[in-house]
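A protein chain is absent from this complex, but the other protein chains hold their places.
Moving on, here comes chain A:
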Amino acid sequence: MNLTEANVGESCIVKDIATDDEELKAFLFRLGCYSGEAITVISRKKSGYTVAIKDGRYNIDGNIAEAIQI
C-alpha cells in the first residue's frame, strides 16, 4: 500500500519508493525518506499531504505520496 492510504497520525515504515525518477528518489533519501525509515502523515488534504520525516515537516503532493510504499 502507498502513503495515500496511511492513517493520519500513525507512524509507518517506508518499504520502497516506487518511481522511475532517480533524482526524486535520491532527494527523498537525503531527507531521510527511504526503505526502513519511519514516516508519519500529519494531515491529509485533497491537494497534498503534510508528513513528518525524521525531525522535519514537509508538504508533498499526491504524486509523491503515491510513490512512497509503506
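Operating definition for what follows: contacts are C-beta pairs under 8 Å (C-beta built on N, C-alpha and C of every residue); 3 or more make two chains touch, one makes a residue touch a chain; residues count from 1.
As a working rule, contacts and distances are computed from a predicted model.
**Q** Just go with whichever of "Fe(2+) transporter FeoB", "Peptidoglycan-associated lipoprotein", "GAF and ANTAR domain-containing protein" or "Zinc-finger domain-containing protein" UniProt uses as the name of the absent chain.
**A** UniProt protein name of the non-displayed chain: "Fe(2+) transporter FeoB".
**Q** In the whole complex, what residues of chain A lie against the chain that is missing from view?
**A** 9, 11, 21-24, 26-32, 34, 36-38, 40, 42-43, 45-48, 50, 52-61, 63-64
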